[in-house]
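Here the complex is missing one protein chain, while the rest keep their positions.
Letters A, B, C, D and E mark the chains in the order given here, with residues in each chain numbered from 1 onward.
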Amino acid sequence: MGSVGAKEVPQLLNEAGRRIDGRGLEDLRALKIEAGILNRADGSAYVEWGDNKVMAAVYGPREVHPRHLQQNTKAIVQCRYNMAAFSVDERKRPGLDRRSQEISKVISEAFESVLFVEEYPRTSIDVYIEVLQANAGTRCAGIVAASVALADAGIPMVDLIPAVAVGKIAGKIALDLKKEEDNYGEADLPMALVPRSGRLVLLQMEGHMSRPELEQALDLGVKGCLKIYEVQKEALRARYAVRSTEAPEVAA
Amino acid sequence: MGSVGAKEVPQLLNEAGRRIDGRGLEDLRALKIEAGILNRADGSAYVEWGDNKVMAAVYGPREVHPRHLQQNTKAIVQCRYNMAAFSVDERKRPGLDRRSQEISKVISEAFESVLFVEEYPRTSIDVYIEVLQANAGTRCAGIVAASVALADAGIPMVDLIPAVAVGKIAGKIALDLKKEEDNYGEADLPMALVPRSGRLVLLQMEGHMSRPELEQALDLGVKGCLKIYEVQKEALRARYAVRSTEAPEVAA
Amino acid sequence: MGSVGAKEVPQLLNEAGRRIDGRGLEDLRALKIEAGILNRADGSAYVEWGDNKVMAAVYGPREVHPRHLQQNTKAIVQCRYNMAAFSVDERKRPGLDRRSQEISKVISEAFESVLFVEEYPRTSIDVYIEVLQANAGTRCAGIVAASVALADAGIPMVDLIPAVAVGKIAGKIALDLKKEEDNYGEADLPMALVPRSGRLVLLQMEGHMSRPELEQALDLGVKGCLKIYEVQKEALRARYAVRSTEAPEVAA
Amino acid sequence: MSDEVTAEILTTHVLDLAKKGRRLDGRGVDEMRPVKIRTGFVASADGSAFVELGPTKVLAGIKLEPGTPFPDTPNAGVLTTNAELVPLSSPGFEPGPPRPEAIELSRVVDRAIRAAEAIDLTKLCVTPGEKAWVCYVDIHILDDGGNLIDAAMLAAMSALTHATLPGERFGLGEDKPLEVRHLPIETTFARLGDALVVDPVSEEESACQGRLTIATDEAGNVCAMQKGKVGAFSPQDVLQMADRAQVHGDRLRDQIRAL
Amino acid sequence: MSDEVTAEILTTHVLDLAKKGRRLDGRGVDEMRPVKIRTGFVASADGSAFVELGPTKVLAGIKLEPGTPFPDTPNAGVLTTNAELVPLSSPGFEPGPPRPEAIELSRVVDRAIRAAEAIDLTKLCVTPGEKAWVCYVDIHILDDGGNLIDAAMLAAMSALTHATLPGERFGLGEDKPLEVRHLPIETTFARLGDALVVDPVSEEESACQGRLTIATDEAGNVCAMQKGKVGAFSPQDVLQMADRAQVHGDRLRDQIRAL
Partner (left out) sequence: MSDEVTAEILTTHVLDLAKKGRRLDGRGVDEMRPVKIRTGFVASADGSAFVELGPTKVLAGIKLEPGTPFPDTPNAGVLTTNAELVPLSSPGFEPGPPRPEAIELSRVVDRAIRAAEAIDLTKLCVTPGEKAWVCYVDIHILDDGGNLIDAAMLAAMSALTHATLPGERFGLGEDKPLEVRHLPIETTFARLGDALVVDPVSEEESACQGRLTIATDEAGNVCAMQKGKVGAFSPQDVLQMADRAQVHGDRLRDQIRAL
């Protein structure tokens, strides 16, 4: 989208309807999720998704810092999305820029929509997302990882929330854009779904979509999320399997 | 005053003793004050004065943030004078620069001099001034607006405080400088008066004035303030008139 | 040390084994210490050491700001090492850069190692060091001054801590480097000693030293510290002498 | 009574009203508050608009100054949008860096202007790679009566639509109107139970179970969306709101063009 | 006893003394504390002065470096004044951005130097629009015994008066004395009831009902004024203090010139 005045636009879709990495319009990039990869955090997960590498950690429910943010009737959810300086082509200055702060806000709101915050008044549930290598779709990868990390931390949720971006390339609605598609495509629409209710807790969009395209994009995104949901659950099953093997040792 | 190394100085006073906008040395620019123009604020006022446009809002007395600034024996008065990015010829970076912070300080002290702060211990009276369009004399315009906003908020004061700058152009003492006069004049002396006591609660000056000129300037400034005082009172009368018309409706 | 790509290296040691200012390898620069030079501070000292001029002040034990840093079982020691903008050849931007923050940290830890912090729970002992003129060795000069200022403030310590840097110039271990020696030398090793225990509470090093050179450097540094220790004690004796002369007057 | 208790009672009240198809200020579910726009308010700006959306008051000012293009877009000018919740606007002001709400506001307005390609930035290039116009859109929120995003966007687009490229001031040719190619409008909805109300007031924003902003253009495209606040929407909700946003957008575009 | 109670008792005491024409340290109403000035204190600076005003201690250092003139004054050098209340100086230090008192101090000193045209900035231009000297005046407050403005101004003007333009260090000609055209001095007064006392100590500044600083030059002009603190002055008060400031200023100018 941000390609005003840029020089050459690559061919994003070939004659056979294949994308630059060979995928069809409705295909996801390869996705790998591992839960419980950090020792200090209460819950954690690592996601490799196409060329994205993202780590998430959860701390809490715990005391609120700074104290004046504390709420008497519920937990607050504080998400911090951050990109490593070396995660992108041109080195990014360390620290939270305005983009990161906006993303942190909408992800915080997405998770607060599925956490039972009233159960933990006066506490904070802190969700940290570090993008180690970025290739479009990092906020969705962050949500996917953080969902699993929250489950790994044992924090009750309505549901895990899968997330994916749908876009428009060469006039067609396509699932899960990679970097070149995001840079030279016509629209980008990231979303996060609560599978149990069929409702969206995160939704952003920029570009151009007609009303029928928007309908098609939402539909494709929901389908994509449901596939991702399965991978998330599988990662948690693998994690619990390890834990239950470990358990006897600890008990012995 | 800040015209070191500048190229051409305009003629600030013609043969007939008229200033570039046709005023005589003791004339004020046109002044219009409207009270109660904002909904959320406890009190507010809007001032158009020559080519200045300034808005003021008052909140309080209310809890002090941050808490450690609270005083047990009196209210604190916190003024924040700010210029909009687009209020000046060359865009100003948003945020409080050192000039704005200094002006905020002296205005805070001016108002604390006329407010009954001992009546409201442990609270803050917050005065916010936004300069939307600037043409010399904005701190005085801000004080004029804020005075009316404080009265509109129903906060008891010794008196309203009118304010005006006196300057020196082409060797003569002149009232209420506009931008070119301020830029190319020889002195600028902003002041704020308590009409009831005849004393000054704000006084600054830079430039060159001999002892007799200083006396003349103070004298002219006091006269100017007394004219402005009438416009302030008129704005409040108009405001109370509206309110008293409204009152029966509310009571009915 | 920081001389990558620099043009010409001066001759740091002549044929007679003399350094650029005529000193031998084991000689200190001239050192003058005056205690009690400030009125407001609880304790203070001024040090001239070669071309260094450093002032130190101590406040405390007193209430901790900000409050959340307070510790229930001991005093915290907060040192702030700062260089004046005009203290170096090229003007330094005012404010604490990362170097100053690191030095502040290691000095804080050095003093906490000799103060009876358990005696003053929930308080802060604040040590301020201002470098007014800098010529290599300012952190050591700051420690020397701050030690005396702490004693002047009457805060009990295990011992005064003298400090000095040892370095390597033209392949030889040398005591108390001055600026050119520091810039073009091969190593710099600042240390602070507790004479009573023979132990080091501050130790840093950068450059190149073989194992035998390191041993020689530590040995030379300890000897240098013991000389400085005498000057510190003399400064305090002079201070107490003034005080005891003053005392009768006060009592009268 | 504590603030939290007051807030809870108000939330319940707003949601109860919504169940009966009613709103706090008596409006219909799809009824916006009246919009007043006054352009040319600030003489020191190259374009400006004072917008009232019911009690909400917003002032936008445009400044155009020569600068350097970004290295990756050497043939384009630069657009910078900044919204400030100045402390006049509500009792909630705190000193310090801008809060997430203010950052989101700036970015959502900026994104819609940019995504709709409202300004052809290549027209703002003076010398490729060297000199280009920087277009600053500064938005002052003066009185917060709710739905700041829509009010800020109306102010920004009204100010841009009536702005001047000040060539003479910088020796870069004659003054001429800034060219606005498309006119995106943002429309915000809040979910209150099953109701999706347009143009929420502050109390509705606090009570809502999800807020959605949709930017449309005059060609019938959706150009930007932003879900905010805790809560969720079904895809059907989104499509319904997109249709309604288009209607509101078209009406407001007419109003701006008629100024 | 709380700090506030202590402060109140001290204020009452100071005001009671003033009624009888007396002051805390026994001085007369128009009597300044002794001024000691030592120039050339800092070898790394291009000019410096250590000033003691009674127990108040201030160190000013001048640095001159080549830089770029401001676009609107292409023929002039740049003057930058910065005063720091370093934490040695009093128990009131707090980390963080400079507080309003420190900002006011810097600006009041800067304004007087500038308004009096103490330095002819056009003489600091090297190549118009391209290169000019930047003159940094950095002031360290080391011991706060009250009346920092006057002490800081004395330090700044003493340091400037004995500063060197370091041409050789930057390949810009020979070293030569920095030319000081005028010698403004600031004199500060505090109102204690009906008394207007010169050169207030800290306790008098806390107790006062208005503080006024007046800068004069050697030609008998007032060049700058700054009212500070809560309180008020009649125009007659101001004129009386202007006369007294001129006398003190002339005396201190002689002292600086005699260094």
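The rule we apply is simple: contacts are C-beta pairs under 8 Å (C-beta built on N, C-alpha and C of every residue); 3 or more make two chains touch, one makes a residue touch a chain.
Model, not experiment: these values are computed from the prediction.
Enquirer: For the chain that was dropped from the view, give me its touching partners among the shown chains.
Expert: Result for the missing chain's touching partners among shown chains: A, C.
Enquirer: Which of these, C:Leu13, C:Met157 or C:Leu203, touches the one chain of the complex that we don't see?
Expert: Checking each option in C:Leu13, C:Met157 or C:Leu203, the one touching the absent chain turns out to be C:Leu203.
Enquirer: So which of C:Ser44, C:Ser113 or C:Gln232 would be touching the chain we can't see?
Expert: Residue touching the chain left out of view: C:Ser113.
Enquirer: Determine and list the subunit C residues touching the chain excluded from the picture.
Expert: 1-6, 71-73, 98-99, 101-102, 104-106, 109, 112-113, 189, 194, 197-211, 214-215, 218-219, 222
Enquirer: By the contact definition given up top, give the residues of subunit A that touch the hidden chain.
Expert: 38-41, 44, 51, 53, 55-57, 59, 62, 65, 80, 82, 84-91, 94, 126, 128, 130, 132-135
Keep in mind that, in the parts below, only the chains that are shown with their structure count from here on.
Enquirer: What shortest step count links subunit A and subunit B in the network of chain contacts?
Expert: 2
Enquirer: Give the chain pair, either B-D or A-D, that is connected by more C-beta contacts.
Expert: Result of the comparison of A-D and B-D: A-D.
Enquirer: Out of subunit D, which residues touch more than one other chain, so two or more?
Expert: none
Enquirer: Touching at least two other chains at once: which residues of subunit C meet that condition?
Expert: As it turns out, subunit C has no residue touching two or more other chains.
Enquirer: Which category does the touching pattern between chains fall into here: line, ring, star, complete, or other?
Expert: Line.
Enquirer: Let me make sure I understand the interfaces: which chain pairs count as touching?
Expert: Pairs flagged as touching, ordered by label: A-D, B-D, B-E, C-E.
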